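A protein chain is absent from this complex, but the other protein chains hold their places.
The letters A, B and C name the chains in turn, as written, and every chain counts its residues from 1.
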Amino acid sequence: MELLIKNGAVYDPKNGIKGDKTDISIKDGKIVDKVSSKASVIDAGGRLVMPGGVDAHSHIAGAKVNVGRIMRPEDTRSGLKPRTKITRPYTGYTVPNVYAMGYRYAQMGYTTVFEAAQAIMKARHTHEELEEIPIIDKGALTLFGSNWPTMDFVREKNMDKLAAYVAWGLLASRGFGVKVVNPGGGEMWGFGKNVTGLDDVVPNFDVTPRDIIVSLMKVNEMLGLPHSVHLHCNNTGKPGDYKTTLASMELAKQVRPSKDRQVLHVTHLTFNAMGGTNWGDFESKADEIANFLNNSENVTTDMGQLIFGSATTMTADGPLQYANAKLTHGKWGNGDVELEDASGVVPMYYARQVSVFSIMWAIGLELALLTKDPYKVLLTTDHPNGGPFVNYPEVIALLMSNKKRQEEIKTLHEAVHKRTKIPGIERELDFNDIAIMTRAGSAKVLGLLDTKGHLGAGADADIAIYDIQPDQIDPSVEHAKVKSAFSSAAYTIKGGEIVVKDGQIVATPMGRTFWVDASVPDQHTDIMMKDIRLKFKNYYSINLANYMVQDAYVTHPNVVKAGVISVEVS
Amino acid sequence: MQTVTLKPKKEIKISVEAENISPDKFAGKTEKDIQSIEIWMGNRRTTIGELFSVKVEGSAPAADTKLVLEGDFSRVKRIGEGMSGGLMIIKGNVDMHVGAKMSGGKITVTGNADSWAGREMKGGELIIEGNAGYYLGAGYRGETCGMRGGKIMVMGNALDFVGEHMCGGEILVKGNAGILPGLSNNGGKIVIEGNTSRPGSEMAKGTIIVNGTVDEMMPVFKLEGTEAVEGVAYRKYTGDVIISGKGVLYVK
Amino acid sequence: MTLKVTLITGRTINQGANLENKTSSDYLEATAYCELNSKDAGFLGKPGSNVKVKSRHGEVIVKLKENNGNPDGIAFIPMGPWANAVIDPDTRGCGMPGFKGIPVEVEATNDRILLMKELIARYK
Partner (left out) sequence: MAVITDALCPFCGCTCDDLTIVTEGNKIIEAKHACKLGAAKIMGHHRIKAPMMRTDKNGNFKEVSYEEAINETAKILVNSKRPLLYGWASALCEVHKKGILLAEEVGGIIDNTASVCHGPSTLAVHEKGLPTSTLGQVKNRADVVVFWGSNPVQAHPRHMGRYSVFAKGFFSDKGRRGRKIIVADVRKTETANIADEYIQVQQGSDYLVISALRAILSGHADVVPDAVGGVPKEQLVKLVDTLKAAKFGAVFFGMGLTQSQGRYKNIDNAISLIFELNSFTKYVIMPMRGHYNVTGFGQVCSWETGFATAVDFARGVPYYNPGETAANDLLLRKEADAAMIIAGDAGAHFPANSVRHLAKIPVVQIDPYWNPTTEVANVVIPTAICGIEVEGTAYRMDGVSLRYRKMIEPTHPTDMEVLDRITERVREIKGD
């Protein structure tokens, strides 16, 4: 099947195209140099064309997402759309059903989304949901930061065993990368406690968060995994946490990347750039984080932008979620997983007139606007922690228009003036910056820039066409038009197939699931498995034979190969 | 003034979902207009005209529109949902969710109303001359607020969970109420003339007055002594102490 | 005599073991009985004799059994069709019928216990 997109104003940062009228040729799901005269033609008519959106951090599937749904029937009853001949019903706003998840991302022109956390023991559930999310390509990052084998091998300083465990854990969970959440804290939450910084020792395991992060970064590079370590810092969500964030980012200097990408991705910075000592003197420290990023080459981040209104916070950071539940006096979901990690789910309402929330709203934007290189700050809302992903167009409009920001600021708590820098920031991002933060940058951070996030020959034919003409619009003034265009793609093309036309779903093919098959020397696996077998014999509540995710749960796999390479440690 | 009279054409067994029966939807419309308004019976889309005879006198905006419902509406749900003004008289029994989310106007049910009458009500008046079912003036599953404003009066009895998650407004039950009235109450006022049991659990704010007998008291209230309310002496309790609640419970 | 007690229903291991075997006499044995403590049971007859259990919602004949784990005034019938003949169907706005806490009257009887098929045939 061939398709030709003509007359598009193309933004393709990887290939240096910034709004030029460029034709895009598609054959058999891939972008090619040219197609035959038989190709069907879409005349973009000068409208904005970008690679399909790529989201490197979103909570779209698995145990905690479903806990959110079960806890929140009041959320499910919003966003309802009845079934049609093509689509199943849509439900929910912060915790949509699997169908709305795929349809809404596609309607925004997104074609690839990564679930940001799964425990190995519950990975089968993640994949059951991923299998039901239509259209988009997806994958899931696997939690390693509080796993008993991780801590044992870190304590033993045995990087070969740790690498073998990570490789095996990725296979067991059909995972795409290494997620670390509040390292060590997940284990301590097993007894209702937590670590308070990088150098606390985890009782019984005799390791520190610092050891865990550095060791996992080392083995991540030893294995040459496509993505880097993906870190949710210790102390997240507490006033003053920016210090821990900076100290954690510093650790990245100890390891050299095995690939053209960062060695550490520090996620959802809205929750990690907090100054002050309590909620009373709470302030933004996004400028300090941006300053670090501007002077460092091996760390990337994402915004985790706060969206006013309803959110559902969900994270493997169990103690953070208990603290949140105590603040809201509301519902609390907790889901500790034996030998692996914790998790929590707490509904949240971000009201404009609350000082803390006004400041948090500013943090994400400040970070994106004060960091010079858009490849270092991806656009996310940490769905649905900062707010639901359907608000990405709102974030785009805020980044592109100071006027819109100033209009918003007028509706917020006055603290936004005193305790953030946002009112004085005039920078406005352009379509190229946005294409980086939502496409090329996310694909690069994930290590998928060969086939995702760009429109050069060989890339997956994942394309979005938006109903605005970049040369005829001033986003600074016409921000409402920008938001509306990004909310509802004129076309979304997924793997060469038109899936959205004029904002409506017209086809629902199944996307693929990306996972990483990393090889290590057999003898390393054999030694590592001796420990693992003991863990199952004595501590796990299921048998090893029933642990690993079977092929039946990944029916459209895209396996990325990786494996042990030598790593330079400075 | 506009008056619209509806009568079922035949016995209704499968539940009808009739949020479209309300002064807001009928105001200024002719018989033909109203007959063609969509309504659901089970999984079938049908019209008001298919199920009910419609008589219209006059034409007026919602606030001056009166609906008279005659016959058996005991399998017709969600009548007057979201109603903002006007009058509605249901002569007989009515099914669940009558007056849910209403914000203005007045509904009178001369018979019994099934569960969730006045669910998430914001304003207006709902009078049930017979009995009410469960969850009178309560919320929807998972919501933190049920009734926020307006007034509900039940001449007969109400079943369990009266005013659950109530955040404002007033409920008066002339008869008895089932267990756990005012549960997780966060405002508003509930008066029960008859008997009830376990009132005010997890109450954060609001007032509950029980003039009959409290069968079982929740062990979460602090007795503050006696106090007169409009000349009547009550034992006054505050609580729920577990959540440092500022709710007030008066028991005669 | 007629004993007024509160009925609860629930699982037992024999009821569970015959869950897929409901046409059998084993299932009837496992579920068509009413347990009372020996003091309460003593008012009604010998263990193994038949009793009629009556509530506002229906009546059923089951076998009398003793279980001294039951406090005075508490009767237990394993979950199943015999118990369900007398439980309170009201779902109390929650979807859940009243399987526990039903006021019942229990009395000795010479009537026989209906087989599962006979019991359900009453509902047709």
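Please note the rule applied: a contact is a pair of C-beta atoms (placed from the backbone, for glycine too) under 8 Å apart; a residue touches a chain by one contact, two chains touch by 3 or more.
All values derive from a computational prediction rather than experimental measurement.
All shown chains touched by the missing chain in the whole complex, by label: A, B, C.
Within the full complex, the residue among A:V337, A:L378 or A:L449 touching the omitted chain is A:V337.
Mapped onto chain B, the interface with the missing chain covers residues 13-15, 17, 40-44, 75, 96, 115-116, 134-135, 140-142, 179-180, 183-184, 198, 201-202, 216, 218-223, 239, 241-242. Within the complete assembly, residues 6, 8-13, 16-24, 57-58, 67-71, 74, 76, 79-81, 84-101, 116-117, 119-121, 123-124 of chain C touch the chain that is not shown. Contact residues of chain A toward the unshown chain are 61, 63, 65-67, 69-77, 80-83, 85, 88-89, 91-92, 95-99, 121-122, 124-125, 128-129, 132, 189-192, 204, 322, 325-326, 330-339, 345-346, 538-543, 545-546, 550, 552.
We take it that only the chains that are shown with their structure count from here on.
Centre-to-centre, using mean CA coordinates, chain B is 38 Å away from chain C.
In terms of their C-alpha centroids, the spacing between chain A and chain C amounts to 56 Å.
Chain centres here are Cα averages; for chain A and chain B they lie 45 Å apart. Remark: chain A residues 71-75, 77, 329-330 touch chain B in the complex. Remark: chain B residues 140-144, 243 touch chain A in the complex.
Interface of chain C with chain B (complex): residues 92-93.
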